[in-house]
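A single protein chain has been omitted from the complex, and every remaining protein chain is retained in its original position.
A, B and C are the chain letters, set down in written order, and residue numbers restart from 1 in every chain.
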Amino acid sequence: MIEVLIFATLNGLVTGLLLFMLASGLTLIFSMMGVLNFAHASFYMLGAYFAYSISLYLGFWGGLLFAPLIVGVLGALIERYGLRKVHDSGHVAELVFTFGLAFLIEEAVQFFWGPDTKNYQTPDLLDFPLFTLFGQEFSAYRGFMITISVGIFVALYYVLTRSRIGIIIQAAITHPNTVANLGHNVPLIFMLVFGVGTALAGVAGVIAGPVLTTFPGMALVLGSIVFVIVVIGGLGSLAGAFIASLLIGLLQSYAIASDVGMADLLNLLGLEFARDHPLDDLWTLTLPQIAPLLPYLLLVLVLIFRPSGLMGKREQ
Amino acid sequence: MTVLSLRNVHKNFGETSIIRGVDLDIHEGEKHAIIGPNGAGKSTLFHLISGRYHVSSGTILYKDEEIQNKTPYEINRLGLARSFQVTNIFPRLNVFENIRCALLWSHGYAYSFWQLLGRQQALNDNAMEVLQQIGLENRANYPAGELAYAQQRALELGIAVASGADLIMLDEPVAGMSHSEAEKAVQLIRKITQGKTLIMVEHDMNIVFDVADKISVLVYGEIIASDSPENIRGNARVQEAYLGEVVSGA
Amino acid sequence: MKMPLGKLPESLRYILAALALLMAGQSQAQEPIRIAFIDPLSGTFASVGTSGLTQLQFAADYLYNDKGGILGGRMIEIVPFDNKQSPTETQIQFRRAISEDIRIVFQGNSSAVANTLHDAVTRHNRRNPGQEILQINYSAVDPILTNEECSFWHFRFDSHAIMKLEVLTDFIAANEEIKSLYVIGQDYSFGHVVSETTEQMMAQKRPDLEIVGNEFHPIGQVKDFTPYVTKIVSSGADAVLTGNFGADMVSLARSIIDSGLEIPIYTFYAAYDGITATLGEDGKDQIHLVHNETANPIPTEERRAFNLAFKAEHPDRDVTQPRIVNALSMLVKAMEESQSTEPAAIASALEDMRFTTLTGDQAWMRADDHQLFQSLHISVHTDEGIEFDADNSGFGLRTIHTVAPEDNLIETSCRMRRPR
Partner (left out) sequence: MKTLVKKISPWIGYLLLLLLLPQFFDSVLAVSIFNQMAIAIVFALSYNMLLGQGGMLSFGHAVYFGLGGFLAVHALILIEFETLTFSIIYIPLVGGLFGLLAALFIGSFSTRKAGTVFAMISLGVGELIAASSLIFVSFFGGEAGVSGDRTYGPPFFGVEFFQNIEIYYLAAAWVFIATLFMYLFTQTPAGRMANAVRDNPERAEFIGYSARWVRFISFAAAGFFAGVAGGLFALNYEFITEENLNAVTSGRVLLMAYIGGLGYFIGPIIGAVVLTLMNSLLSNYTELWMLYLGILFVLTVMFLPRGFAGFIMMHQLAWTRGKLKSLALPYVKTGVPATVFLAICVALIELSHVEGEALHYLGLELSQDSGLTWALLLIAATAAFIATRKTLPQLRNAWIEANHMEDSSGEADP
């Protein structure tokens, strides 16, 4: 049992940190521009695909270096020539634009790379078990994923709190108008933040691609979860996003690891249930079965009882 | 007869106290102006009365009914209407619809989804009357968001008074207007608030002394004086705290 | 509502008129025999559908059209219809096929789609006597289609789930080293059939073998299978059995391999369309698959020639579903025998048909339930002894165990109702 717990925690951590890499970019973009970028996970997917293509020539590390750059530039261009144009039509139009973008990117990926699963592999350098516990290996690559995620978190934190641009961004999050009045080139900052945000998603794609498989549906699987995280964490709150990422990563991991079901609950309550009852489906439900639903359940509950999210201040 | 009375009303935002124990009585038919320096809490006081904010403590009575815990729409239904400092209209509806919407509740339609607006003769006539009053009848089919500023302010007033409320609260009704526009606006205010109780926040002292028959001075969340215009003019404390500097500065 | 509504249909009328012209142009003299192929050709599942379409088209050309056609010189024309693997779209495309006067429909992907199509065909045939449609199911394995829900107008050319499981569980049961088995699958009907049937069969065949886990995960929703693998590891299972397909299959297998668990994985769909390439060296000798028609070693020259010709024309594709070829060949044989292209006549001729496939298999279409019986194989993912690899990866399937058709006969609950 203990090994399940340990590995569930580790797995939850890996997923949580990966989610945070996406959520941090999304939060940055939202705080700055007030746009919930529906296409954020699509940039994650683009990261994986670009990295795959680059890795065919330059190996994994080349992909790690260049793919996020390409994704970031692409993101900045989309902000400059797409999103900014839509900005005048209001927030709903922006949200709908990113929604359309997500749709378009998925189709474009299928167009350029085809619908097959891509053979994107972990680098040989990291192809060894980091440690073996109770007969199960924890691969070095997963350790690497954790390192990169934490590294990015630290770097981001450092940039946001110490650097000049970070301070401007921080100010823009809380007082967007003042920053513009101070004479900063806000459109440029927007473009930059969007570029960096999408590049972060790109990094996540690069490192997640080999383990979570690179296929055209990978954005869809993650997309709405990331959304859920930033909303649960509180829109615009980086700390909230961090907590929510880990929370959801761990929650899902533990739920899968558990073996609890409705049947156990009913037994505990001393209730019997008949087979072939119309509600049979409900009674035979197990926690692992509904694990992927939990984030959405959490989302709805949070929004009902605390619409501003766990750490959110700004009411919409 | 007292229409509205505030008893020891407090409002805090976190640690900061904005309204610190206000007592105020408004009598029927009175034209009551509230003045005070910037940041004194005038708009907050309006928001408290109209239900946008809830009081931290104290009571607000409207016609002997406690309203401090009611929502804005409940308060509005009791016959208390207000305008806003920043133009607050329905930009994508046309001017006529703006006024008609403001009339709906008082005409008793509530949330009806079985009556067709086009068939409601009395309602539509009433809306046209209000439009004529505020001088926007030839702009009836214009999207409200595309009106000129002064016209939007007039519409703002129209929405506030349309419903035939007994107590009307105007928050800086002539802010941002040119002198001639302001003059027109004052005439309009006179016309449409005839026979009604009016509470008004305004910075332009000429207008205040022109319109009001009673003035309260709010300084740092407290009413330091509440009296007729003449007495306020002569009140030393007011002079010191507020009027002096403004008048001399102007 | 100021816009005149009358303007709206103008453009629509032109488009539809253009379409009508186009369709009129298509149905001309020297009538080809037209066969509808309804499967996903766009969207996430497109790879399997387009691959099937390519194989069917190739088989029609290579085996018949290039040799002068059938029934005295008529060509076979495969008309693709894209259903995006959606039941709703399937209905729409089915109606479109009817509208084009097509009477034979090929379909294979997803049991849900097969079931809807089956319902639609049954309803259509009942309501439009004399204009019946024939459903050729080349891949959907839900047992009910040749059991409770069987129909005269439906023929299945793949072994259904229970037949395949029978072979798979026999194979596992025979392996004394396997003392415990972990079953994991997608939370939908096929996954449930696999889970329940495995449990039943194992209890019968190897009461001592313990099912240490029986898990469902939501279909297409799992980002990372590692947590599931953790459970598999801690259960101490000696083997894993799964009915997963697509990305869920790849992710699961990768996670198992990555965690260093070296136990056999028994599957239905862990090959081709990018999966073989992705598993590559890591999955060697670990991934097992149950299927019809041996790929390696190639049993006959005919099959070798077919595969080579296919590869020559489509270097990036593989012959992933030889059963499509079988279905077409048997269909043609039925047409030749009955000298007709009427579904009723073809169906009667197909019943009880015996046929030798390109691979040399003896196949039998049982009249009782319209289920095809042929030998089933268990193959292993490897790069040794592979003549025809998958995804040009050097890896492919090598058959290690074969069950003859007479040994996988299985009872049916079908009560076939034939038209008078």
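As a convention for this text, a residue touches a chain if its C-beta (ideal position, glycine included) is under 8 Å from a C-beta of that chain, and two chains touch if they have at least 3 such contacts.
This structure is a prediction, so every number in the text was calculated from the model and none was measured.
By the touch rule given at the top, the unshown chain touches A, B, C in the complete complex. Although one chain is not drawn, the whole complex shows that of A:F20, A:Y52, A:F138 or A:F227 it is A:F227 that touches it. Here the missing chain is touched by one residue of B:N12, B:Q85, B:S106 or B:Q239, and it is B:S106. Summarising the interface, chain B meets the missing chain with residues 50, 52, 71-73, 76-77, 81-82, 84, 88-93, 97, 100-102, 104-106, 109-118, 138, 146-148, 159, 162-163.
Those residues of chain C that touch the chain absent from the view are 1-6, 8-9, 12-13, 15-16, 19-20, 23, 41-43, 46, 50, 54, 82, 86-88, 91-92, 95-96, 98-100, 110-112, 115-116, 119-120, 123, 127, 187-189, 218-219, 221, 313-314.
Within chain A, the residues in touch with the undisplayed chain are 36, 82, 85-86, 88-89, 91-93, 95-97, 99-101, 103-104, 106-108, 110-111, 224, 227-228, 231, 235, 278-282, 285, 289-290, 292-293, 296-297, 299-300, 303-304, 307, 316.
By our rule, only the chains that are shown with their structure count from here on.
Among the remaining chains, not one touches chain A and also chain B. Comparing mean CA positions across the assembly, the chain most remote from chain A is B. Taking the mean of the C-alpha atoms as each chain's centre, chain A and chain B sit 48 Å apart. Chain C has its Cα centroid 73 Å from the Cα centroid of chain B. Averaged C-alpha coordinates put the centre of chain A at 35 Å from the centre of chain C.
Chain C has no residue in contact with two or more other chains. Only residues 1, 3-4, 7-8, 11-12, 14-15, 110, 114-119, 121, 129, 132, 134-139, 141-142, 211-213, 215-218, 221-222, 225, 252-253, 256-257, 286, 288-289, 291-293 of chain A touch chain C when the two sit together in their complex. For chain C in complex with chain A, the touching residues are 43-47, 50, 187, 215-218, 220-224, 226-231, 233-234, 246-247, 250-251, 254-255, 258-261, 273-275, 277-278, 280, 391, 393.
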